[in-house]
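Only one protein chain is missing; all other protein chains are in place.
Labels run A, B and C following the written order; every chain starts at residue 1.
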């Protein structure tokens, strides 16, 4: 069973000093992801989006802070909860929203949907819906980088509930054994569907999975996007310079249910309220004002431009033609 | 990569003091397994045994010392290299040899063969040939013991090459999370087929796999059967009293090839010779004389009775009728 | 008779068997505190406690194997896969252990385990979540495979599966959970391996199971309007298959259309078609036809999903074809 030492995040580091020029664009990205997913939730309620829709609202600082460390030709592999990761990697809100709508103009031409956004252009290697199954794929992309000595780095995102299944365990073991340039980022949002940490992990410190493989590890809170960026940068540099992988655990919380169909009855309102006080988007905004000497006007401008961007994306999705071709992509000629 | 600290067995403990009454029967069991497998190798060369034949010669102290800790109703789950484990659990040399010969009188009626010896009578839950696949089964037997509070303990044996695959990793994770009374015993014989440790393990200390799960661990040399018995006894007691699992790594060496078809070209003659000086059977015999004040006569008597037992087992296997029924055991009525 | 849902029928089957036999337990992801991802296990944790309703981490290979090991020593586990799409990471435990231990132990250890959960496409859950693996499991000796189409069958068959001494792969359908039907309160079993005629007819035999029975019933009404009476045969258990009930129907109608929700190549329908031509060649007035989904990974978009999945019109067209009506 987990000792109390395991369940705390050590050490509770202070937020990183604010550099306005650095934080402002990250804030904008987080806000865009937040608004994009709110719009998606609305469209889902209206029946315009179907299937499963997993929102990352509350966790935006992780994908934004981590992917901000990457040049365009680095790779990102993610789960079914990947709208934010795709956006942070450079996939347009239009392409993402159109994919959720199942339109021909979607990132995956409407064939993949919310769980399977892919974009070759930005080296976004996709969202995957079999827990753990994408981890070896990330190791494979990193294997290719080592094979070609192209100095690219791969980021692989997953949830804490995915840290037990074989695909994950074999994937990190191979990355460690072969020194593959990949950073495994666990978004520990406290729940795997309705399962709290103590029912899925004997030790509630996922980063300890690295010890058996002599892999570098890190563990910290995901409320400060600048902290995420600094700490992931270290791991990315390690991967690029030494080829060594790192297992990073970032503690966070999803404000919504597991998917749109989950009422989230397994959490107390108090718990949710408490975590909402650590909203990474609001936190970044507050600090831009208090420590980054950003003016209300400036921020309202950003908010307005984000609003316009998402409104445009929704309009684009609404107006795009339905997906049509599902026969051309079974086999490549 | 493995730090040099990882590749050493810490700390090199002295052999356990000899108690003749305790060591003599263990010596006899080890010797019987040795002779039984030598006889099997001979029969294999004569074409009387087919398929794969994996010998445990050189590793006898582990199955004998570990299983000596168990009362009859405890469970044992093993791999395809399980003749010794079956014998130590109480399966007769006759039933084992007849199984290798594919005879009706074999432990598994000739249907299982060398890799699949099972015996309900002695709670030997079988030999399995898919690497890692038997580890969750062992956790399942232990789950049943916890479910019924029957205080039974399950021992699960596997090789160091099996410590990466998903079945193993998920199996130990569940045992740790649920506190299942099982002891996972890694027989680290330095090779997985032709693969040395450094090509299959980033950290050459398999017991460190326990850290991520807060599981108790132990690690020691497998040349002294008494040491094996003492150290495993601690883990067995822990499982029985607290229900907690343990991951134990025992360092050993197989004197023969991976299977009869493996010439073992990947090892130097020097290496094999060096390890043969640590032969657990010879070691036990030497100490019985030097420290256990056993007389040559006594030991020769033991050797003679072992010789007779194995000769009888071979005769039994030779004379038994061929397996006949393969249709009655597909579905249970 | 009380009318309940397919979901409730399954829930009652598990409840009754767990009350009957203390060795029966339920294990899987979200089966307990969450009351089941699809609420099939609603209320069972409260009734039986965490000892017998066991929530697991995401580790299908691990807990499927735990089920096999527990069954080996005498328990009767019900292992829930949140969906059968996830059974692929556990299939080695089902094929290499559950199905083989009875044989490879020379009959010493039998494995009374049930692997259950929803199978087949739901709605727009895309390629990795829209698969029907009946033929994988039907291929394997040592396994039994069940796929009920009604609440009545679901309850009687699941109870029989739980009492069966062999590993049973019990494939439900997410899109049937809310369907309702009459189910008696009293304890009843439906023997595995016995098919059922869901509709009597003289002109053509429709063979289908699980969700596809609904489709066939709709199609049969369309056909009836044209004076074509279809007989709908539901094997209910796919392995062992009630070949006789199918063959007898085809001997009578001389025409056979097999409808399945999954992929065409090596789908279970191919096995049925093989048996029908083997046993009824001289009775067949037309080749055995099959209606399946298209031979593609499932696209997400709703309009494309509809194109890929078997539709009533496809069944009607196949029937008209074997009747040489166009």
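Structure notes:
FYI, a residue touches a chain if its C-beta (ideal position, glycine included) is under 8 Å from a C-beta of that chain, and two chains touch if they have at least 3 such contacts.
All values reported here derive from a predicted model rather than from experimental measurement.
One chain is not depicted; across the entire complex it touches A, B, C. Note that of A:35, A:109 or A:285, the residue touching the chain absent from this view is A:109. Between the chain not shown and the residues C:126, C:171 or C:232, the one that touches is C:126. From the set A:58, A:84 or A:140, the residue in touch with the chain omitted from the display is A:140, counting the whole complex. Among C:1, C:225 or C:281, only C:281 touches the chain left out of the display.
When the full complex is taken into account, the listed residue touching the unshown chain is B:201, out of B:201, B:215 or B:248. Contact between chain B and the unshown chain involves residues 50-52, 99, 102-103, 108, 110-116, 128-133, 161-162, 164-167, 192-195, 199-201, 266, 322-324, 326-327, 330.
On the side of chain C, touch with the chain left out of the figure occurs at residues 61, 85, 88-89, 91-92, 95-96, 99-100, 103-104, 126-128, 131, 135-136, 138-142, 239, 241, 263, 265-271, 273-274, 277-279, 281, 284, 286-290, 295-297, 299-300.
Hidden from this view is one chain, which touches chain A at 75, 77, 106-112, 116, 118-120, 125-126, 128, 130, 133-145, 147, 166-167, 170-171, 173-174, 177, 326, 328-333.
Operating definition for what follows: only the chains that are shown with their structure count from here on.
Chain A and chain B have CA centres that are 45 Å apart.
For the pair chain B and chain C, the distance between C-alpha centroids works out to 41 Å. For this pair, chain A with chain C, the centres built from the Cα atoms lie 37 Å apart. Among all residues of chain B, those that touch two or more other chains are 166-167, 170, 173, 177. Residue positions of chain C touching 2 or more other chains, listed in rising order: 57, 59, 61-62, 89.
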